[in-house]
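Pasting in a structure now, in structure tokens, and then I'll have a few things to ask.
Just one protein chain is left out here, and the rest sit where they should.
Order as written gives the chain letters A, B and C; numbering starts at 1 within each chain.
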Amino acid sequence: MKAAVFIQPGRIELVDKPIPDVGPNDALVRITTTTLCGTDVHILKGEYPVAPGLTVGHEPVGIIEKLGSSVVGYREGQRVIAGAICPNFNSYAAQDGVPSQDGSYLVESGRCACHGYKATAGWRFGNLIDGTQAEYVLVPDAQANLAPIPDGLSDEQVLMCPDIMSTGFKGAENANIRIGDSVAIFAQGPIGLCATAGARLLGASTIIAIDGNSHRLDIARGMGADVTLNFRECDVIEEILKLTGGRGVDASIEALGTQSTFETALRVLKPGGTLSSLGVYSEDLTIPLSAFAAGLGDHRINTALCPGGKERMRRLLNIVASGRVDLGPLVSHEYRLDDIVAAYDLFANQRDNVLKVAIKPH
Amino acid sequence: MKAAVFIQPGRIELVDKPIPDVGPNDALVRITTTTLCGTDVHILKGEYPVAPGLTVGHEPVGIIEKLGSSVVGYREGQRVIAGAICPNFNSYAAQDGVPSQDGSYLVESGRCACHGYKATAGWRFGNLIDGTQAEYVLVPDAQANLAPIPDGLSDEQVLMCPDIMSTGFKGAENANIRIGDSVAIFAQGPIGLCATAGARLLGASTIIAIDGNSHRLDIARGMGADVTLNFRECDVIEEILKLTGGRGVDASIEALGTQSTFETALRVLKPGGTLSSLGVYSEDLTIPLSAFAAGLGDHRINTALCPGGKERMRRLLNIVASGRVDLGPLVSHEYRLDDIVAAYDLFANQRDNVLKVAIKPH
Amino acid sequence: MKAAVFIQPGRIELVDKPIPDVGPNDALVRITTTTLCGTDVHILKGEYPVAPGLTVGHEPVGIIEKLGSSVVGYREGQRVIAGAICPNFNSYAAQDGVPSQDGSYLVESGRCACHGYKATAGWRFGNLIDGTQAEYVLVPDAQANLAPIPDGLSDEQVLMCPDIMSTGFKGAENANIRIGDSVAIFAQGPIGLCATAGARLLGASTIIAIDGNSHRLDIARGMGADVTLNFRECDVIEEILKLTGGRGVDASIEALGTQSTFETALRVLKPGGTLSSLGVYSEDLTIPLSAFAAGLGDHRINTALCPGGKERMRRLLNIVASGRVDLGPLVSHEYRLDDIVAAYDLFANQRDNVLKVAIKPH
Partner (left out) sequence: MKAAVFIQPGRIELVDKPIPDVGPNDALVRITTTTLCGTDVHILKGEYPVAPGLTVGHEPVGIIEKLGSSVVGYREGQRVIAGAICPNFNSYAAQDGVPSQDGSYLVESGRCACHGYKATAGWRFGNLIDGTQAEYVLVPDAQANLAPIPDGLSDEQVLMCPDIMSTGFKGAENANIRIGDSVAIFAQGPIGLCATAGARLLGASTIIAIDGNSHRLDIARGMGADVTLNFRECDVIEEILKLTGGRGVDASIEALGTQSTFETALRVLKPGGTLSSLGVYSEDLTIPLSAFAAGLGDHRINTALCPGGKERMRRLLNIVASGRVDLGPLVSHEYRLDDIVAAYDLFANQRDNVLKVAIKPH
């Protein structure tokens, strides 16, 4: 089968690989659509290390080709997705409430003596095992991770569920939003847009979306933002204080991963408010004393990795099926798997107002 | 009446002041015992600014001398305490769940246009209004803040309730402790010791207390620590990983306010764990990327200011009355109000294994 | 001033009363609009006892006529509302998280030795003190309870905030709704309709509204119901199981107060689900063993009384101002205060598809 693999920093290429064998708890899924993620670009650039030869990609939409002998309740030929994070739900970490941090696979495969908790190790596709930018993907712990696609939904409609939607919504959930809250979302890339949609879904009454790209701010309004602020055109802190009557927002969501967005997210927060952080940071963060009330402000800072598992996927698919949220506008481009190198080039360079690229292996 | 007032950096002195008038929602309390706090030392040194002439101190134990005309359900002559934080519970911030951050007093007195939320402004005694290191103190919003002392409890037994116990216990509450958790508490000064007692009270099964002072570690064992670590004698991170089977602690509590304790508290935390921060920091904090899983570790960082109000005090007084926790060992010294300058000297210089000093105005 | 008072069972009449005096913590509000509530009908019929001569009504929209000497931050002439529940936020019950159950007023006025907690005693207007169906109402603890109306909102737009909207939304909040939940709401009177709107606001993806009145079911669809079921035309339990793939709903909301709705709400609930109860029951309830898994189903039953206070009102007013929810369709009729006896007659007999009646004193 064809698979996009990491060769070395700067090179992801399409190669031929054998279709994997199916163990008792696995499922083989024929990919019909997958996509590229910002993380994949970090891998491409060598900023996030993976093993050379690994198939990249972590957002599977497809059809069950073959089920392991212990996997029940599914049928071959069924359309399914699986979360970008596909943990072992039998693990200590999953039973402890943090499946995304399950490192049991690493322990069991002898790759780490991490005692079952390893930050981000619930993310396996395209990180620890072969991923989804291929004709087929092997889904481990399939009983816990395969989620049937409701009738009538297209691949494109559900393509955001495995990662972007689950992550963005988690950002809103982690913000402790209550009815009538004001919420500021910093950065309106695909994850920030999903966080905006999530804040709307959870009852915030003043949703402020911030970005420097007016195209993305237009889409943010469609996702539920009441107000958009272009940081190139205004003083964001001043505007947010004005919008909240001087009180600060009840919650802010960081969806980029920089010191600047993190710090501003803290500065606009009321005492007692919650900063929900989604970004992947690439250097140490500084918490300025003044923005933090010297540690006495009853602030909360919550971080998250994308939740996975079939129940999470089922809920997100229901949201899509109900029409509550339409993430269609996020799929801006489509490429064949054969042209994935070109797709990476477009996406990594953020040309042509690209948001998300659908990749079609067949 | 005699009152200890801030004169200028380096000088807190006993002066004579008029006994304050009592408004309709106030109560005048004759202080029988109060104490010194680390914050008072910051004020003394000029590191935390207050108005010259302000009476310092924020931990009142005493007897109601006079009640305002609108205050009901109390009687003159009754023994009471009030929280170090005595907010206006009618405020937006209090109704929003963060009374300690209530800035309505500042708005109403024309001292700030802060719209009702102002970090730490629920702390009024010895900060925004005259405090408790005096013969009498005026308690504002007395209906919300006066808490009767149960029969049979001495001043010394309840002296920690207004601040240290409420703060330390909040640190344990903010740590999201569940039955069977492992918890590490960094620094075993009075607040850290109370956090240790609080973690014990909330069902942690492995409580690890860390300090560099062996006298304090001895007391920590009495407060409920299962293990004590002297950071001068071992590698704290290594020891904690060993004690938790490589997993990291479920929660860590920072009770000092330095980069070093904050950072270590984060480094020993499992993915998915909670860092409960109590310290008053004096400079910007750094969150090291590696300790934070680049923002993807499902970590929580919670800060707090001491909770106040008569219901909080009632609960803490019940804990003392039930014998669950004995904070007697924390009161290491006693001084007369007349000798408060000497008491500050002892306390500020941490001589003679001082923990807390009882001050007796009468 | 004119005031509608309870005379005896079957008789509420308009009488003349003196305009009340204003104490230091009170505010006198000139009512511009108020409404009738189902509870008022219970009072009228003598099913809920109040003192003869008491002014009834508990939903104030009006203008500040006079402020008590201790009330700050408002101005006479300002448009305000106050919650139907206007508790003393200085009380133990309020500080303990249940202001609606604050009985301190009863203790203080010598009417009850209830130690500060008395079920429903946070409800004072038209229950324990003179209410809002009058030209003026005296708002106690005004600092905690007066909520300014945002510019541009009409009386009718905010008339539901004090009671119906706060109660219905609390029903949705108490249902522990998570993203993607299925929720069934039993009865679509004004409170049930608000609960439907609240469930929509909180992220449910399958909202099922049940009633026997097709007019109300039409309105329910406008409030956010995905599916409506007329219990006169189908087997509700069977339909709900079908709609949820046999799983049962994640949460059900009871908004009527009968054995039948309560029991059905429990029977359609998944194991692990939450029944949020809003109804005022008039007889003992039975929990059928089979619907309750003999007590082993990880079920939750939560009850609530309408939340009050200015911060709650502020949030609801924000929801209205943001356009998230339009409760205009609930105000089906308007009467002058002079004609209130006729309004009661219409409302008590549920004629003419009445939902809520606006009452205009001036």
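Methods note: a residue touches a chain if its C-beta (ideal position, glycine included) is under 8 Å from a C-beta of that chain, and two chains touch if they have at least 3 such contacts.
Values in this document were obtained by computation on a predicted structure and should not be read as measured data.
Every shown chain that the unseen chain touches in the whole complex is listed here: A, B, C. Contact with the omitted chain, checked across C:Ser100, C:Ser166, C:Thr196 or C:Asn318, is made by C:Ser100. Looking at C:Glu233, C:Asp298 or C:Asp338, the residue that reaches the missing chain in the full complex is C:Asp298. In the full complex, chain A touches the hidden chain at residues 23-25, 69-70, 72-73, 88-90, 92, 94-96, 104, 107-108, 141, 143-144, 309-312, 314. Touching residues on chain B toward the chain that is not drawn are 169, 173, 178-181, 198, 201-203, 205-206, 226, 314-316, 318-319, 321-322, 324.
Chain C residues in contact with the hidden partner, per the touch definition given at the top, are 93, 96-98, 100-101, 113-120, 245-248, 257, 270-272, 277-289, 292-305.
We adopt the following convention: only the chains that are shown with their structure count from here on.
Taking shared numbers over all numbers used, the chain A to chain B interface scores over half, which places it in the same class. Averaged C-alpha coordinates put the centre of chain A at 40 Å from the centre of chain B.
For chain B, the set of residues touching two or more other chains reads 96.
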